[in-house]
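One protein chain omitted, others in place.
So that you can tell them apart, the chains are marked A, B and C in the order they are listed, and the count of residues begins at 1 in each.
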Amino acid sequence: MTRDRYVFLGLVLLFAAVNGVLLANGVLAADWEGLGVIVAAGLTLALYSFLYKDNPLFKVAENIFVGVATAYIFSQNWYQTIYGEVFVRLSALGGEDSASGDWWLLAPTVLGLLMLTRFSRRFGWLSRFSFAFFVGLGAGLTIPRTISSFILAQIEPMLQPLSWSVEGFNLLVILVGVVAVLVYFFFSVEHTGVVGKVSRVGIWFLMISFGASFGYTIMARLSLLIGRVTFLLDDWLGIM
Amino acid sequence: MIQWLMNIDRRIIFVFVFLGVALPLLANVFLPIRPTRDVIAVYDQLEKVAQDEGVVLLSFSYGASTEPEMQPMARAILRHCFSRNIKVVAVCLWPEAPGLAQQVLEEIGDEFGKTYGVDYAFLGFKPGNFAVVLNMGQDFRDAFPQDNWGTPLEDLALMRDVRTLRDFDFVFDLAAGDSIEFWWIPYGQEKYGFPFAGGCTAVMAPDLFPFLQSGQMVGLLGGLAGAAEYETLVGRQDKATAGMSAQSMAHLIIVIFIIFGNMAFFLSRRR
Amino acid sequence: MIFLSRTLPVIVALCFGVLGIGIYYVPHAAAQNIERELALWLRIVFAFSYLLGLYSLLNLHWQRIRQRVEGWGYSAMVYAGFGLMMLFVIYNDGQGPFAPQAEGTAAENGYQWLFEYVQVACSSTMFSILAFFIASAAYRTFRARTPEAALLLVAAIVVMLGRVPIGAYISDYVPAAADWLLNVPNLAAKRGILLGVSLGAIATSLRIIFGIERSYLGGGDE
Partner (left out) sequence: MLNKALSWLAGLVCLVVVASDCRGQAAAGGSVLPLIADVAAFDTPNDAGGSITLTWARSRSIPESAIYKAYIAEANEGPYYLASEIAGGANLQSEEPETFGYGDEAQDAHFLHIAEYAGREGVISLQNDKTYYVRLELHSGNISTRNPVLTASAEGNYFNWTKLNNIVLGALLSFLILGFISLARRRDLYIRRIGGLEALDEALGRATEMGKPVLFIHGLRDMSQISTIAAVNILGRVARRTAEYDAALRVVAPDPVVMSVSQETVQASYFEAGRPDAFNPDHVFVAGTEQFSYAAATEGIMVRERPAAHIMMGYFYAESLLLAETGSTTGAIQIAGTDAFTQLPFFVTTCDYTLMGEELYAASAYLSREPKLLGSLKGQDAGKAIIIAAIVLGALLATVDIPFLTQIFTPH
């Protein structure tokens, strides 16, 4: 524990020294932007300290950022919608130039406010009306669009003539794959005999697609790392 | 020996990865990039919009956590739009997106000397996920009565003729979550039939291939590699292209790790 | 009371659910206006639901601070970050919270500054940490334990090499193979999954509309 403490102290001093040099050399300007880069670099390194082990520095950075992000998200909801639409339009109600239709805006406002009763023991049941509206309407809107966009539109391109060509072969592979995957996720029949064989084929297709997702996910995480390393080397240290 | 190699501290591996990423970046190597079909399709679609002097709706559906992947993509697409005098309307469907969207719009707008309100408009964030798309389709002004800073849309020259999603010649969604698949396709493209494409994080990309084949999407930019391909098409090498050498190196290291690890696994099993 | 708190919400869900389905098939302007109005309502209610999330997060950390749970100091850090950002949110460049949001770049505006240098920096760093763990897992744990896992790993390697410039250096077949894997077998599996997920979504929606599924209402009546 004490060794770790010295390591951290040393790193903090090193970080301060590096920033001192950067400021003295003019790599970083002594203004808000320069300070921003220093803060961002400090937080980035604090979070990376997790790689050594879970530690207080990491947790402090993690929690501060959760707080900042929460406030940012609040501000976006406040200025754009709750103030920008609801407050502005409702406070114009009854005024001479307000359209009569604006009264309708009271309905979602009330539903929205009722939602906030959820944490109250006595009035919590009122929030059920908001959720009933929200989830019920969402469920209704989903059904026809799911059928159109995900069932019909996805089936139709497979119902094409098969042929002796590369396209025909690919179409056949897709047909076999889709059917096999659906059979794999079919729970009414025991997976033995022909059904068992087809579902094995389904697993192969699933595995190839998981492999593709796996490769792409690795790519995504590395891209983020590249972004952060670029920030450290270029924006902070200025050595790229 | 193998056991020893397999049990080395993972922090040593971390150092390997860091170097694998940092060294190619410091060496400034640019590898030649070959754009793929789905990326070229997006480029061609925007060229078509440019010929018709059309308007593009750019939807920012990503947040700070994927900034290194998505921001270069937004930059490349905007460069293409502005260099070909395509008008751009930007909206945000993720609460963390506005800060990022504003950054790229101002940066690339200045680069090409574009005027706010005439060449592009920034309408900010609206909560509601798919409901915003549905609302924009029915009545664009109903969903976005003002721009990000409270200016009514009537006061923006660019927005005068925009009434619904149908009035856009192309919609492009920059997505870190499932906004392409579960918001834009079923609630927008399905009904209004506008040409639609997206750029997404690499995590999401493999899930979207069914929509390319069915024609529900025109094209797709997947992750930083997709952004790099687009930079190549636009002819302006930037952060994504610069990152590709590091990306290649890091992939190579991971592939070697997987192969080596599995060889050790099978050797130890045979014993 | 039971009718009001239990039955009526289910009826509300049923009505709006059926309305949601119905208006899809009616092109008449009356129906389309209802859809427009309901979309607006959903949007507004959604904005309030964010406040619910805000409350639950702040309350969670407040409870931890109040009860002095181990590590409560970190919960105080959440409040510190939140409070600092809120100062700038409310200040809004001197205009206060009852005015449109102020314009400004990170250099001019504390709000944008915190966003760019704290939120963006931390957020993207958090997930980039995973790059390191992926490498370590690649070395130590991604094993072809079964033939299926072997197939997965081979596909992953082809895609990882084929989608970055280095693939073409090794051989022209690498990007071509990656392309085929993504566009044919991957597409087939993803489409199969999508069809299954869609049927699941329809089933869940139906259960909600017809009051068979009520857990989303909360309040522990089931």
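The rule is short, and it goes like this: a residue touches a chain if its C-beta (ideal position, glycine included) is under 8 Å from a C-beta of that chain, and two chains touch if they have at least 3 such contacts.
A quick note: this is a predicted structure, and the numbers were derived from the prediction, not measured.
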item: Hidden-chain contact residue, picked from the options C:M85, C:A156 or C:L181; value: C:A156
item: Touch list for chain A against the chain that is not drawn; value: 50, 54, 59, 62-63, 66, 143-144, 147-149, 151-153, 155-156, 158-163, 171, 175, 178-179, 182-183, 185-191, 206-207, 210-211, 213-214, 217
item: Contact set of chain C toward the excluded chain (per top definition); value: 21, 24-30, 32, 60, 126-127, 129-130, 133-134, 136-137, 140-143, 145, 148-149, 152-153, 156, 193, 195-197, 199-200, 202-204, 206-207, 210, 212-213, 215-216, 218
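The working rule: only the chains that are shown with their structure count from here on.
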item: Separation of chain A from chain C, taking each centre as the mean of its C-alpha atoms, in whole Å; value: 5
item: Whole-Å gap separating chain A and chain B, where each centre is the average of the chain's CA atoms; value: 14
item: Residues within chain A bordering two or more other chains; value: 51, 69, 72-73, 77, 80-81, 84-85, 141-142, 145-146, 150, 154, 174, 209, 212, 216-219, 222, 224-225, 227-228
item: Overlap residues in chain B, where contacts from two or more other chains coincide; value: 14, 17-18, 21, 64-68, 95-96, 99, 124, 126-127, 134, 146, 148, 150, 206-207, 210, 213, 222, 225, 247, 250-251, 254
item: Chain B partner contacts - residues on chain C that touch it in the complex; value: 32, 35-36, 39-40, 42-43, 46-47, 49-50, 99-103, 105, 112, 115-116, 119-120, 122-124, 126-128, 131-132, 134-136, 138-144, 153, 156-157, 160-161, 163-166, 168-169, 175, 179, 182-183, 186-187, 190-191, 194
item: Contacting residues of chain B [partner chain A, same complex]; value: 11, 14, 17-18, 21-22, 25-26, 28, 64-69, 95-96, 98-99, 124-127, 130, 134, 145-146, 148, 150, 185-187, 189-190, 201-203, 205-207, 210, 213-216, 222-225, 239, 242-243, 246-247, 250-251, 254
item: Chain A - residues contacting chain B, complex; value: 51-52, 69, 72-73, 76-77, 80-81, 84-85, 141-142, 145-146, 148-150, 153-154, 156-157, 174, 209, 212-213, 216-220, 222-230, 233, 239-240
